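One protein chain is absent from this view; the other protein chains keep their places.
Here is subunit A:
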Amino acid sequence: MSADDLRPNEDALHPDVQPASDESARGQDGQRLQHAEAASKPIRAPATREPQPRGAKIRGDRPIDQAEAAERFLAAPLHQKAHDERLWDVRKKRDVATQAIPEWEELRELASQIKTHTLSHLDEYLEQFEAAAKANGVHVHWAADGAEHNRIVHGILKDHGAKTLIKSKSMLTEECGFRHYMAANGIDIIETDLGERIQQLDDEEPSHVVMPAVHKTRIDVAEVFARTLGTDPTNDDAHYLAESQRMTTRPHILQADAGMTGCNFAIAETGTVVTCTNEGNADLSGNVPKLQIHSIGIEKLIPRVEHLGVFIRVLARSALGSTITQYTSHFRKPRAGSEMHMVLVDNGRSARLGMEEFWTSLKCIRCGACMNTCPVYRRSGGLSYGATYSGPIGLIIDPTFNKRKYSTLPFSSTMNGSCTNVCPVKINIHEQIFAWRKVLAEEHQIPLLKQGMMKAAGAVLSRPAAYRAAIGTADSALRALPRFAVYNPLNTWGKGREMPETPKQSFHSWYKQNRMKDGAK
């Protein structure tokens, strides 16, 4: 019994209980486990080698062509299918987890209100946080932008003669281009999250805020590890690959001069940084090296510890369909003999606060639920957005960083509103996507042809009578129109999908015929 316990990878379960094709971990009672970001059934990409589709082509400030990258993703059916199924599975797990709490909608409303309150008093809460952190013996720094964040951290490392840094996954540091900056300055950065490490070794950005390598199959990972870590290129067993990463990363963790984490929540009242992970890698980063640094986006503030009672309950349920992440860590004071630094980063957030239609996007807690539910994201992959933030939340955040480069992104949406429905802090994501389209059109950031189509659509949609007339003829028009009118390169909507059969009668005319004539309203 005890010997078996010390060799957990040698599974003693009968093959009838755990089929050979299912490698996922089992619980004490032999039940199949689904916590963390685990799939509810085995996915296993077919053994056929299909080159991994790469992300959007980046050409300086020129607008990202998301549709082009999405087409290449769709042209890789094995990747596309695995990606789509994997994320939809997470979305369904999220539904089960949220429906199990009767107060779910109330929690969303509370989370939203706490965030809007904090954001509308952000100066006061930041000052309170800073004072509390300083009283705890923490060094607090302020960075106006990503470049300053990188310079500050580099300065801290230089002061300590630190040459190596282990870090946990942080979207903020991705936003700052931290790894590239440090590489150019001779500092070794080691990512400690498995997915993020895969991406680092493959020199790719994370494609998802929670599951950075979700677009890769096990075969892709085997190829990356064989090339960079010297693993057996023919072995694509997930346990072997994960263990290889553990064994090769651990020496870096033990020897690192400094450790760094991002921040899920920063508590103003106590000066605490909270991180939520499944692997325990943020805790290794924060607890092993004698110098620890936490990078904090200023929108991460919440007023008090008790508010975690709301956010911790919504975060993992939204992100993974789990009650909680494996590790929820609260870093407040430096350990004896160590030094602790916190860097508060603005990088466009204070400016976004002044954008009337878009400031509530700052409520985002980076759970990824909007990405998992989005049909465009699931079928095009996070890297197709060519930006730090992908999926629906990316569409409304990215243009605040660069209106020209990300001008096309708000058009990569079906406007189905599902993102808004699953958002745990009630950001009106699809409405903001629409608002960005208007802003970008007014500022001439979108191609003329798309503007023309929108103007025509706007003219029709703004007048009910014209809309009804248009709808009344839609079916016949669809049948009569040559295929190229619907499936032409200007209409990205027609790509990859057939038009639905239009109903013989519109709801409005049915209602008029069957209800209004009876005098019923």
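Everything below uses one rule, namely that contacts are C-beta pairs under 8 Å (C-beta built on N, C-alpha and C of every residue); 3 or more make two chains touch, one makes a residue touch a chain; residues count from 1.
Basically, contacts and distances are computed from a predicted model.
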{"item": "\"LUD domain-containing protein\", \"ABC transporter permease subunit\", \"Quinol:cytochrome c oxidoreductase membrane protein\" or \"Na(+)-translocating NADH-quinone reductase subunit A\" - which is the UniProt name of the missing chain", "value": "\"LUD domain-containing protein\""}
{"item": "Touching residue (missing chain; options A:327, A:401 or A:434)", "value": "A:327"}
{"item": "Candidates A:171, A:226, A:242 or A:441 - the one touching the absent chain", "value": "A:242"}
{"item": "Given A:56, A:70 or A:114, the one touching the chain that is not displayed", "value": "A:114"}
{"item": "Omitted-chain contact residue, chosen from A:56, A:182, A:353 or A:369", "value": "A:353"}
{"item": "Missing-partner contacts on subunit A, residue numbers", "value": "1-3, 5-6, 8-9, 23-25, 27-29, 31, 33-39, 42-45, 82, 86, 89, 100-103, 106, 109-110, 113-114, 116-123, 126-127, 136, 142-144, 148, 192-195, 198, 211-214, 216-218, 221, 238-239, 241-243, 246, 249-250, 253-255, 269-270, 272, 278-281, 283-284, 286-288, 290, 298, 303, 305-310, 312-313, 322-335, 344, 346, 350-351, 353-354, 356, 359"}
